[in-house]
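Here we show just some of the chains, and they stay where they sit in the whole.
By written order: A, B and C. Residues from 1 in each chain.
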Amino acid sequence: MSDWLPSLQTATPQEGFELAILLARKGVGYTQPSEDVRKKLRPVYEENADSLTLASQVIATHFQTVAAANNYWK
Amino acid sequence: MSDWLPSLQTATPQEGFELAILLARKGVGYTQPSEDVRKKLRPVYEENADSLTLASQVIATHFQTVAAANNYWK
Amino acid sequence: MSDWLPSLQTATPQEGFELAILLARKGVGYTQPSEDVRKKLRPVYEENADSLTLASQVIATHFQTVAAANNYWK
């Protein structure tokens, strides 16, 4: 994997949220390295309410980490 | 995405809870950007007890973050 | 929504646990605002072991937040 995570610091909460999304997707990417397979799966979870909620839960856990890392952008 | 998350600070715990709901929904929105698809899915999870509980779990995780960010509104 | 969450402070751990239950239920309430639908769903999850455990998990996450907010009632 290239150097994709140099820091947890972000300028704004929104950037922090978008970093949390990247972290959530990287967790999937490291587990299933094939982009083709991931693309094939997208329509499965994109149109499933519980799958989308589970994805949002992973983002929430990472956002908790990133927010603490940035002292909540106070 | 527009500038939707300028800060985690809220005046009251209730506003903090409502921000947590926004964060939970944005996690779904970034994962499934199509509002039409999301609208189509609403009746599926809105009438399913476990789906509603999963949604409440995501809100709980975000509320934990927002509450810490606001020093629990002490 | 009315002003239902003025503070996270409670006098005792038990009141804190009961506030966590309120928070968990409000997460469902904001997601499914119709009380009729929620009433219709009650028998579904009330008699399902895993649904009850999932509900207890949401309460546990909120209780973690409320306990920290009250410095663990030390």
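Convention: contacts are C-beta pairs under 8 Å (C-beta built on N, C-alpha and C of every residue); 3 or more make two chains touch, one makes a residue touch a chain.
Keep in mind that this is a model prediction, so the values were computed, not measured.
Of the identical protein chains in this complex, 3 are displayed in place, while the full assembly in this structure file contains 6 copies of the same sequence.
Going forward, only the chains that are shown with their structure count from here on.
Centre-to-centre separation of chain A and chain B, using mean CA positions: 15 Å. Inter-chain spacing, taken between the CA centroids of chain A and chain C, is 27 Å. Across the assembly, chain A contributes no residue in contact with two or more other chains. Against chain C, the residues of chain B that register as touching in their complex are 12-14, 17-18, 21, 45-50, 52-57, 59-61, 63-64, 67-68, 72-74.
Touching chain B in their complex are the following residues of chain C: 1, 3-9, 23-28, 30-32, 37, 40-42, 44-45, 48, 50-51, 54-55, 57-58, 61-62, 64-65, 68-69.
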